[in-house]
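Below: one structure in structure tokens.
Shown here: the complex without one of its protein chains, the others still in place.
Per-chain numbering from 1; labels A, B and C assigned in written order.
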Amino acid sequence: MMTLELILQGLVMGVFYAMMGIGLTLIFGILKVVYFAHGESFMVGAYTYALIAALLGLPLPIALASAVVVGALLAVIVERLLIRPLYEKFGDWQQMRDEYAIIVTFGLSLFLINAANQFLGPYPYHGPALTDIARFQFGDIIIGGHRLVAGLLGLLILGGALWFIQRSFWGKQIRAVAQNRFGASIAGIDTRRVSALVFMLSGGLAALSGALLVPLFHAQPDVGMVPALKSFVIVVLGGMGSPIGAIIGGLILGVLESFGAFYVSYAYRDTFAFVILIAVLLLRPQGLFGERAREV
Amino acid sequence: MNASHLRTRREFLVSLVFLAAVAAVPLFVTSGYLLGIVIVAMYYALLAIAWNLLAGYTGQFSLAPTAFAMIGAYGTGMASYHFGLPPAVGVPIAILVSAVIGMGLGRIVVPLRGPYLALTTIAFAEIVRHVARNAHEYTRGDFGMSVPLISSDRVMAFYLMLALLVAVQVGLYFLLRSHAGLYLQAIRDDETAAAGRGINVIFWKTVAFTVSGAICGFAGAMYVHFSGLASPDIGHIFETGLVLASVVIGGIGTMIGPLVGGFIVQFAAEGFREFGLRHMLVFAAMVILFVRFFRQGLWGLVKNAWDRLFGQGAARPARQVKEAGE
Amino acid sequence: MSLLRFENVHKAFGGLKALDGVSISLEAGCMTGLIGPNGSGKTTLLNVLSGNLAPDQGDVIFDGRSIVGLQPSAIARRGVGRMFQITRLFRRLSTLDNLVTSGCAFGLSFHDALDRAERLIEELELTAVHDEDGGNLSGGQQKLLEFGSVFMGAPKIAVLDEPFAAIHPHMREVMVRFIRERHAEGHGFLIVSHDLPVVLGLTDDLIAMNAGQVVARGDADTVLHDPLVIEAYLGETAVS
Partner (left out) sequence: MKRVSPVAGALMPTTSKRIAGIAAAALLTAGLASPVAAEDGPIPIGLSLTQSPPGAVIQGEEVLRGHLIARDIINEEGVLDREIELHVQDSQGIPERGRSAVERLIERVGVVALSGQHQSSVCLAEIDVANRHNIPYMNTNCWSDDVRAAGYPQVFNPNIYNSRVAEAMGEAIAQLEGIESIHALAENTDWGIGQAEELGKYLAEHAPDIAYRHDLLDREAEDFTPVVQRIRSDQPDMVVAIMLPPAAYILMNQLAEQGVVPSDDTWLFEGGGLFSYPDFWDNVRDSAVNTIFFDLYHPEMPLSAFGERVRDEYVERYDGTPSRLVFQAADSLLLIAEAIRIAGSTDGDAMIEALQGIELEGSRGVITFSDEPGVLYQQWVDTPYVTFQVTELDQALEDTVFVSAPGVEVNIEALAR
């Protein structure tokens, strides 16, 4: 019974990880760089939900929607100001894109964390739960009310996002740019708009993930750091650039952590992810679902 | 003389002038506080130089420089805390341990490039930090271990750190001047081509990781014997950010850039205390602006200004050659 | 005894058989052209030779020893000089340093490398960009520089993948002259190109590949009139 419960709890966490990871994997897909400020979209979403719902007392759906909008907006602004040179300028910029991308998003992350600390204060904010039901009980399995509701909602949204990426017109454009930016631009795809869209999507999803978790985690300036690092892991696990891989990677990581913490060590709970990351990169660098890049 | 050597020698000479100026600081400044700032600046400069060897010269974008500083710090820290060994024994142990771990990591990540390398090394850094924080019986956990001071005299500590910095800079100069310097830069520019020209890529990458790890470990070990505490904060992800920022602000892939960058970042962090609460905010903004608009770093700006003023480069602007060629 | 022998080499990517039992033998000091339509497996064969790809099956014997499983750098030092289809050089090193680096890696002392590099720069007409970063050179200059880099060592066989694609006619002349002189000195060449006229101007010994297999080998007359080769090129006669 405990096994089932650990799986269930792990899957729920996995849904939130996946919501973070899917955005990161899309960004990697179209730009081939690591985006370090992803955790701050999560943080912004968490704050927006907590502030709007708890302080202004607005209805929860509005709070959730605002979180998505603010997260998406932030990501789009960042894309316009800091990310665009990565694909607009060639030559010199090409040679140190990795460096530029990591340092600029790293600096951005530092900036946003300290801005939150400065303007919102250090106190953690608690968001109201989506349901009044404290917990659901199925036989011996207990799961928190909000956790289950948020998890199911997250699952629904993940499904929607996946549909959008795989089936919709825009999603096809995203995948075209991911496969070949130059080719896509020749085929008449506005790669700028696609990039903006990808950042909007990933910022919105990360913010939603933060909003759904804030009743469990509390909003504070550096709340996004752990989820961001985890989302790197699942993106690698699932294969960089693969949205389905990110979802499955997220679920796998959630379950592995659940078991690892329960049976191996509570204190090292957040360490497992990194061990998994290194193992995957060394044994199967293309991830579980990625395609091996052909070199030379 | 070939161009790489000329460039390296010019940068090395400028860095020697800079180091000479630093060496003169205690003659004029008696404040322990100011000397302390300069000592910490030298620590960051060392990490920046070591990271620049990997990222700037070899093209290996590792995110683990402070993890190696931590390995060095805990190497000597645990030797002292658990076995009562003096720094004279602890520091060499720290260098050895960080060099060996650097070699192991370097060998393991040989096939990885770009983002994959960045993620593997950040995962490695986080594992090291988590172990230091949670293996309480050995590391004393989050609060760290008290470590004896290498010298209660600030000026002494200052010159010890400076000696290390000079030694590293000179050593690096000879490394870069030898064929190794050319090999590392060749690997940075094109690994496949390097291998095709007979350069043993695996070997030289591993060398770069080993040397870089050893320098970071050495710096970390010296640093804790100055600050008196080996704590997991040494390896915090923000610290890595400071190291990268030092290199980028100073000028990546140069001998002088990281050295000066380390000083600038530390002084800026201290100077911005004047802004009270906002110092980290201002600092982060500065990092973004620099990397966004002055990507060649300060050394690049200085060099361009010099060329423009004194003409030597005006005859052949690199940009035009390139445009003509494409 | 031959210098280089491919023995029944197979290589597949997923379901695609890029090399399907290739056997080729080349003599020391050869001057051989390797032709075939796009996707016929030429570049894959070169990648197997230079150690950038491991064959699924079969062996590559160079200078009497198998080189399968060796590092690319080790194969290069044994005397396989490789030029890539997309020019590969050290973009942030100067022209001279590009050559010196290769020279050192091939075992020359620094001073010898410097001497030879200066001579090659003159020979390849790169004097004007002597101190320019490799990345700032024009496409043709980069090609010449890569060429020079390979000959900083003493390749027993130089493998050139599309060496004449899209470069200035004058540079092509420089290159052809360079190849002839080196060949006369005893270096072997394996030239992969679509550009039949240039290949034919250099050599009469051709190998034709299609669909991962060698379909013909012999002098130009024989190969170009081989029905399999004609079939392979059908619809592709307008070779780029």
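Basically, a contact is a pair of C-beta atoms (placed from the backbone, for glycine too) under 8 Å apart; a residue touches a chain by one contact, two chains touch by 3 or more.
Remember, predicted model here, so these are calculated numbers, not experimental data.
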Q. Missing chain touches which shown chains?
A. A, B
Q.
One chain is left out of this view; which of A:Q220, A:S242 or A:Q286 touches it in the full complex?
A. A:Q220
Q: List the residues of subunit B that touch the chain left out of this view.
A: 25, 27-34, 36-37, 40, 130, 133-134, 136, 140-144, 146, 149, 152, 227-229, 231, 233, 236, 238, 267-268, 270-274, 276-277, 279-280
(Q) Which parts of subunit A face the unshown chain closely enough to count as touching? (A) 2, 5-6, 9, 13, 54, 113-114, 117-118, 121-126, 134-135, 142, 144-147, 213, 216-218, 220-223, 226-227, 257-258, 261-262, 266-270
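One rule holds for everything that comes next: only the chains that are shown with their structure count from here on.
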Q | Chain whose Cα centroid lies nearest the overall Cα centroid | A | B
Q. Relative to subunit C, which chain has the most distant C-alpha mean position?
A. A
Q: Please compute the C-alpha centroid of subunit A, do the same for subunit C, then give the distance between them in whole Å.
A: 46
(Q) Show the residues in subunit B shared as contacts by 2 or more other chains, in ascending order. (A) 192, 322
Q | Multi-chain contact residues (two or more partners), subunit A | A | 295-296
Q. Quick one: in the complex, what on subunit C touches subunit B?
A. 50-52, 71-74, 76-77, 81-82, 84, 88-94, 96-97, 100-102, 104-107, 110, 114, 129, 131-139, 141, 146, 149-150, 152-153
Q) Tell me, which parts of subunit B touch subunit A in their complex? A) 55, 61, 63, 108, 111-112, 114-116, 118-120, 122-124, 126-127, 130-131, 134, 192, 237-238, 241, 244-245, 248, 252, 277-278, 280-281, 283-285, 287-288, 291-292, 295, 322
Q.
For the complex, give me every residue of subunit B touching subunit C.
A. 2-4, 179, 182-183, 185-186, 188-190, 192-202, 253, 316, 318, 321-322, 324-326
